[in-house]
Each structure stands twice: as structure tokens, then as C-alpha cells.
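Here's the structure we're looking at; comments come further down.
Excluded from the complex is one protein chain; the other protein chains are retained at their positions.
Entry: chain A
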Amino acid sequence: MTNALGHLLQDQRNALFTAWLERVKAMLPPPSSPISAAPPPPGHHLRAIFEGILDALEQPPSEDFTLGPTDSLTDHLRQLVSDQARHGGSANETVALLLTLKRLITARLVTSTTPPEVDGLLWLDRVFDGLTLSTFDAFVEVREQIITQQSLSLLELSTPVLRLWNRILLLPLVGVIDTIRARQVTERLLEAIAHHEARVTIIDLTGVPILDTSVAQHLMKTIDAACLLGTRIVMTGISPEGAQTLTKLGIRFDDVLSRATLRAGIAEALQLIGLRIGPIEDRHS
């Protein structure tokens, strides 16, 4: 431990913390938009981080400073960063918090000794560089976790197979169909067909923005598999542009009944199982 830095940290610990806390509060944006803004980091959290950093600084200087994944300081930093990330904050904000502390300590260190103690300054630099790097790592990690979670829940949400009527299933496709989704859609559809012994399956493409080769191929596989189970396929909601693209790509859906709208498709499906929707008074007449 370099003497001047060590003394400074011991003597002015509380003063430093108070000063830092003030700066942190000043840095945070005014609470004009309470919903979007990240809540200010709780004081005890900052205290823990502060103590962690100072402890790290009090260790004897070495060539390299890196935080181990099990250090308590790493934990606290990660907590802070994940709070920020979840509320849409940027990594800059957290790093800015750390750099404020660095600037405070540097200022005090420079004024307390003449000439300034080079060893102490260098150590300070190395420690905060290491901290900054870990902060960014943690931030990226947390963001990736969030993205994975979201895409999983999106996958869950976006592939329902509805039982429209006895022996009629409806598969409304919405959004972009990629390989993973296509496989999941096929699996679910086949399970549902087998479970409900469906005779007709309506695939509604109204919500599919782009029909290209890959989408068409996935669709064909799904349709072929469904046909193997003995269900008729009714395709609905293809846009004029979609129809043109499919035909120009040379894709033919031969075994498939196609209808312009879901409405027409439902009528067709009902007819295939011998039913029809009609007005109630017909029953009595």
C-alpha cells in the first residue's frame, strides 16, 4: 500500500462517501418521467460498492487488477448493473458512477501530497480500469439474459393452435417464421391434430408480413406432415403480393384449399365436415 493513498483512504473514508453520494444524486436525471427512469440505486448498495472499492485500493499495488467472479464487489456491481439494464439504462451511467468516485479520490490525493504520489495514482488507475471492464462485462451478460428470456417467452406466446370447432383446428401465424419457430409450430400442430382428431386445419397467414422461399418451405413441411395425419388443410389470408411471390418462386400448394379470408376459410372448413353457420330462425321454420 502506498502511504499517502492509504492514509487518505483511512482518514477521509466517510467524507469521501458523503461527497460521492452527493455527486451521484446530482448525476441522476430529475424524476420527470418516473416510469421510464431507473430508480436511484439504493444507498446501502452504493455503500457496499464503495467499501469494496476502497478495500481493493488498500491492497498492495500489483501489476494487474482484475475482479474474480466470486468477489463480493463483483456481486454488488452486477446487482447495480442489472437494475440499470432492466430499467433501460445504459452501461455508461454505472461506469459514470464509478468514475466520479475515481475523480474524487484523485483530486484529494493530488492536493494532499506535493509532489503527487505517482505510485498511488497509477494503482488507482489500474483498479478503476478493472472495475470498468467488469461493469461492461456484467452489463452485457445481464442484457443477454434478458434477450434470451424475451425470445423464449415470445416463442411461447406466438404459436397457439386453437380448436375452432369439433375437428377443426385453427393455426394463426403471426410474424416472421424462422426455422426454430417453424419446427415448434409443426410439433404443436401435429400434437393438436392427433389429440383432437382434427379433420380440417385452417392455417391463417394474415399476420405473416413476408412470404419468401424459406417461409414457404417451412410451411410446405408443416402442411405435408399434417396431411400425413389425414387432415385437410385450408390456407387463408394470403395477400395478393404473397400469392404473386409464391407463384413466381415456383411454389405450388397442390393439396391445399386456399381461401381469401379467414371468414371464407371457416365456412369452407365447416362445409368439409358437413356443417354450416346459419341464422337461428331457420331452425324453427
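The working rule: contacts are C-beta pairs under 8 Å (C-beta built on N, C-alpha and C of every residue); 3 or more make two chains touch, one makes a residue touch a chain; residues count from 1.
As a convention for this text, contacts and distances are computed from a predicted model.
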| item | value |
| --- | --- |
| Omitted chain, identified by the protein name its UniProt record gives, among "Carbohydrate ABC transporter permease", "Anti-anti-sigma factor", "TonB-dependent receptor" or "2-hydroxyacyl-CoA dehydratase family protein" | "Anti-anti-sigma factor" |
| Candidate in contact with the missing chain, chosen from A:66, A:179, A:206 or A:244 | A:244 |
| Contact with the hidden chain (one of A:167, A:218 or A:259) | A:259 |
| For chain A, the residues touching the chain missing from this view | 235-236, 238-240, 242-244, 246-248, 252-253, 258-261, 263-265, 267-272, 276-279 |
